[in-house]
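Only one protein chain is missing; all other protein chains are in place.
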C-alpha cells in the first residue's frame, strides 16, 4: 500500500464546518481497515457512508466493534455523535416507506454533528391529506429536507405550502422510467414551485450537509 | 406529383369511430393544397393539426377560406364541427397559461367531433388551493384530460383526488431539464397515483382521441 | 421502527375507487412484515405488487399463509378477491410469451377488484394473421390493454382496427436498443394510430387501474 | 483554399460499384463551387445529396444550369443518369406523405445509377388494408426499402409478410418522443420481424446504396 | 380568450414569502398584455422573467413604459423594487463573462424583493488565484450563489473553501458535451464538496428564491 | 398455464422463408419446456436463441437430449440442420476474439437453414494488414456480415473495400462509453462508407436472417 | 457594466505557456468590444475563438480593423502571430471537406503561437488509399491532430499506423445519429487503437492547446 498512502482532509471542519466523511462504496475492505486504523491513531471522529452490510461484515472485529452501524441508511459512526444543540431545526419529509434508506441517512448525518431532526414519513401527495394534515408542524422548522422518488411531486406541493429553506433529495425508488431516480431528479429541478434546491440522487448525506450549511448562518 | 399520389384513409371513422386528421407539420404547402383539393372533391370533413401560421398564410386563398383556423392550437376545420351531443363529459385541466397551445388543441379536437368540454385552466399545484377549490366540479366528468409541463405534479395530485378516466398530456413548456417535455412525460408515467394514462408530449390531438375512445364505451 | 411509522392511505378506495396497493420492490422484509401486521389488524384487504420470490420466501410463515401469491406476475392477495361483476369488459392482448409477467399482473389486479378479463396472448404482428383472426372477439370489449415489448408494433395495428379505450403497456422484453423497454414505450407514445394511452414500462398494475378508471364511468 | 485542396475518391466506383456522392450539408457555397469545377474538369458524373434550396440558389449560374435539382429530396445530378437496366427490382414502401423527402431520395439515388424502382406510398399500418392490398405487388421485387417515421410499425408488419431483402429507413417525421427519428430507428432495430436491416435516420441515399449492394450479387 | 381566463396566485407571498413571477417564455404577446392589464388593475407588483427583447418590443407602449426592463437578464419589474433591507447577505460568484445572463437574473430577482447582493465575477478556477484572492470577502456572506457552465469546477472548489449555504446554478454556456448545461448540472450534483444544492440550468430566478428561503430563517 | 396457451407461428417459413426461432431470454424453464413439448408433438424443427447455460442446464433431461446446444453462441437446434446448399456465399468478418459470441450465433443460424459460411476472425482495423491481407477472399462472397464492438471501425473500412451486400452487427464488447454497444451501433449507422445496413446490438440471429433474405433473391 | 467588470487572466501564459483566448460564443457585442478595449489598453495579444460572422460584422469599425479574422474557423487575431519556431512538428489530418471549420481552427491556433503545421485533408478511411498513401509524411511529425465526424474511423486506423502523440477531435458533421458529434466522440474514446486522446466536439482550439502542451516537453 506504500505508494498509495491515504491523505485524509483532517482540517475540513475548521474550513467549512463539518468533517470529511468516508465514502465506502467501491473501496476494498483493506482500504477501509487502513483508513480506520489511521483515524483511530489520530483519535479522529468520522462518519462512514454507503458502507454495505457485506463490507461491514468483512471488517476486522476490532473495527466492527468501534463502529455504530445502522443498516438501512448504510451509515456508521466512528466515535460518539456530538451532543444535540437544542430542538430540531430540520424537518425530514418523505413520500413513501421505500424512501427510508435515504431519509434515515439524512437523519443519521445530522445527528452525528449534533443536530436533531423531525421525521415526517409517508406523506406522498397521491394521498394529499397526509401532507396537509401536518403542514403546520413542518412550517415550524427553518429547513426542510424533502425525500421522494418516482415523480417527486411532493417537492412541488411542499414548495407551494412552505416558505423556508427547502432541500430536495430524489431517490432511486421505482422502475421503468423512474428507475435510477433521474425522473425524480429532473422533476425536482423543473419544479413549478420556486426555490427548491436539489442534491444528487439518493444523496441523503449531501442533503444533510446542505442543511447544516444553512444552519451555520442561523447561529 | 404523379408517383407520390396521396392515399387518405377515408374509412377510418367506420373502423374506429373518428376520422383521420391531417398532420401538417413537415408537409409542404403543395402537399397540403393537394390534400385539401382531394378532400373537397370527396366533400370530406377533416381536422388539420399542427398547421403553423406560416403554412396557413401560404395556402391558396380558396383553401384558406374553406378552413376555420385557430392559431394558438394550430388547428383548422375543413367542414363544420358536428353538433354537440349533450353536456360536457370531458374536463380539460391545465397547470399554467403556457400550456394553452395544448389544452386548446384538446378542446378543438373534441368539439370537431361533437363533444363539449369543460376547461379548468391555471390550477398548477404550486398553488394548491386553485385545484382543490374546483375538484367537485371536475369530479362531475367521467373523463379528465390533464395538461402540464415542467414537473407535471398536477397529474399526480389530480390522480389522488379523482377516480375517473385520467389522460395526461405532458407539454414542452419550460427550459433546462424541462425543455422538450421529457421530464413532464416521465413524471406522469412514474406518477405515484395509480392509473394515469399518458400520451406523447404536446399531443393534445391524441389525448382528445383517447378521451373519445373512452366515451364510445359510455354511450 | 418507531420514528418511521407507516401511514397507509386506507381511505383511498373511497376517494378514487380502488385501494392502495403495496409496492414491495425495495422494501425490506421487516418493512413488509410490519405492513402486513398493520393491515391484518385493521382487517384490510390488499394487493401486493412486485413481491419477488425471494421476498415472499423470506416472510414469516404466518404472513406467507395469509397471502395468495402468484410468481410470474409477482403479485399477492391479502384477503379474497371481490366477486366478479359480470362478463369480461377488458381484453388483455399481448404480443409474445415473454410478456406474460406483465399481462398476468394486469389480469390479477383486475380480478382482485372483481373484474374478469379476456386474455388474448401471442398475437404479435410479425405474424399478422394471429391478431386479425381474433379481432372481432377483441372488439366486443369496451377496454383493451395491449402488452408488448421490443418495437411494440402491436399497439399501432390494434389502434387502427379497434375503436374503444386502448391502454398500452410497454414491456422490458428484449435486448440491445430494446432492453429496458424504452423503445416500446416511445413507439407506443409515437404511435401513428390515434388515441393510444400509455403507462410506465412493465406497469401491469397501472394499466389495470387505468382500465378500472374507465369502467367506473360505464357503470 | 490552397492548403485545403479537395481529394475526391474518383476510383470508388471501380472498388465498390458506385460513385462517391457529394454530401452538401455543412459545406459552404465556395466549397461546393470548387468541387463542381473539379468534377466538370474531369467530366465526372456526380450525385449531390442534402443540397438545400438555399445552397442551390446561391450557386453560380453556370453550376445551377449544370445540375438537375429536385427540391423535395434535396438531390441534384451532375451529368445524366445511367440508362435503366430493366424492370424495377426495388420497391420503395413508405408510411406517410410526410416521409416523401426520404423516399424520393431513395428513388433519385437509384435512378442516377440506372435502377428503376416501384413506389408504394401512404401505406402506414394504422390503416392496415392499405398495405395488405398491395402486398402481392411488393413481393414481386427482390429488394424492398421501407420508409417510416414515428413508431415505424410498417417495418415489422412488412417483415412478417415479405421474405426478400428488407432495408428500413427511419425518418425524423413527428414530434415529442418521435422527433429526430430515434424512436423509429430503435423500433426498426428491435423489430420482432427477423432480418430487418436498418440505415441512419433520413438516410435515403444510404438505403439506396444498400439496395445496390444487394443487386450486385443478383446480376 | 374567455374560456382560458388567467388565474394568478396573488396570495403566494403570504404563503411562502415571495410573489409569483411571470414566466414569459412561450407566452404570446396577447397573453402577456392580458396579464399585465390584470396586474395593473389590482395594483400588483410583479417580476417578469425570460422576457425576450422581441417580446418586450412587441408589447403595447403603455405596458413597455410600465416596465423596468433589463435585456441581459431578460427580466422586467412591474412596480418598484422593495427598499434594501441592509447590507448584502448574498454573494453571487460566477465563473466567466458568458455567465452574466444568469448571474444578472439572480441579482435582479433578489433586488426586486429588497435584497442587496455582492457580485464576484470572472473567477473561474482555471485561473485559481482569481477565486482565492477574494475568498475572505465571499466568506462574509451567509449565502453564496455560484454560477458556472461547462465543467462547473467553480462549485466544488468554492464548496471546499466556504462553509455557508451554497446554491449552485449551472449555465448552458459552452458547446459540444457542455451545450445545454447538462454537464455543469451533473458536475454540480456530483460535486466532491459536500452540501452543494443545485437548481435547474440557467435558473437564476430559482437560485435567488432558494437564497431568499434561507434568508427567511435568518431574520 | 391454461389461460396463456402458446401460439407458435408455424407457417412463417412458407410466408417469409425461414422459421420462427424461439427467443429464450426472459422465459421461464416451464415456458421453454412447454414450447419444446408442443414443437416435438408437431415434429417441428426449431432454432433456440439466447438460451443461457443456466436455462439449458435446468431443462428436463429429455429436452436437453433433444437439443444440440452450443454455449458460446447460446443457440440450440431442435432437429437436424438442413443439408448445405453449396459453397459458402456469406463471409462472417469479425474484429476481435471478444466478438465470438455474436459471430458464432450468425454462423449457427445460417447453418441450421443449410447455408455454409466463411469465418474471418480477428481482423480489427487497429492492425490494418490483418484485414487487407484477406480482402480478396472476402470479396468472393455476395454477402458479408461484419461483427464489431467498441468503435466498430471495421464496418467502415470494409465498406470502402467491398462492394457486395454488407450487414453490420454491433456488439456490446467494451466498457465506458462502449459498453452496451451503443457506440458501435451509432458508428455503423453513421459510417462514411455508403450502404452499410445494420441490425440490433449483439443480434447475430437477425444478421443471419438479413443475409438469408438477400440470398433468397440470388437463387 | 460597472458591477460586472471583466477580469482577464493575463498571467496565464507565464503559468501554463499559452494565453487565455477569448471564447466569443454567447457574448454580446458590447461585452466583446469592452474586452477588446481592455486588451488594447494593455497592448495584449489575443486569440478570439468562435467569433461568428454576425458578431464580427457588428463590432465597431476600429475593433474590426484591429482584428485578422478568418471566417471558416471563426477565429480572429488581435496582434500579430509569433514568428514560426522551425519546421512543422504537428500534422493535422482530417477526414472530409466538411471538417474544415475545425481543422482550420487547429491550424490558426497553432500558428498564432508560432507553430507551423502540415495539413493532410480529405483522407477519410472509406477510401483507404488516401490515408495509406500519405502515412510516411505523417509519421515524420511527433504530434498528430486527427479531425473527423460521423463514425470517426480515421482515428482508429491512424492509431494503428502511427506511434506518436495522437489527439483526436470529433466534429459535429453529419445527421441522424451522427449529428452533434456524439457518435464521433464516443467512437474515438472507444477506439480499439490504444492511446488516442480526445477533446470536446468541434474543439479545434483545445486540440491545438493539447498539442502545444506536448511540444513544451520536446523543446
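All chains are identified by letter, namely A, B, C, D, E, F and G, in their written order; residue positions are counted from 1 within each chain.
Please note the rule applied: contacts are C-beta pairs under 8 Å (C-beta built on N, C-alpha and C of every residue); 3 or more make two chains touch, one makes a residue touch a chain.
Fair warning: this is a prediction, and the values are worked out from it, not measured in the lab.
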Displayed partners of the chain not shown (whole complex): A, E, F, G
Among E:29, E:58, E:72 or E:128, residue touching the chain not depicted: E:128
Among F:24, F:100 or F:209, the residue in touch with the chain that has been omitted: F:100
Hidden-chain contact residue, picked from the options E:26, E:142, E:159 or E:204: E:159
Absent-chain contact - pick from F:29, F:66 or F:121: F:121
Absent-chain contact - pick from G:45, G:64 or G:213: G:213
Contact set of subunit F toward the excluded chain (per top definition): 72, 96-98, 100, 103-104, 107, 119, 121-123, 126-127, 129-130, 173, 175-178
Subunit A, residues in touch with the chain not shown (by the definition above): 3-9, 11-12, 20, 23, 25-28, 31, 35, 50, 172, 181-182, 185, 200-203
Hidden partner chain, residues of subunit G it touches: 12, 15-18, 21, 142-143, 159-167, 185, 189-190, 193-201, 203, 205-206, 208-214, 216-218
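The rule we apply is simple: only the chains that are shown with their structure count from here on.
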More contacts between chains, B-D or C-D: C-D
Junction residues of subunit D - those touching two or more other chains: 12, 96, 126-127, 159-161, 176-178, 182, 185, 189-190, 194, 200, 203
Contact pairs between chains, per stated definition: A-B, A-C, A-E, B-C, B-D, B-E, C-D, C-F, D-F, D-G, E-G, F-G
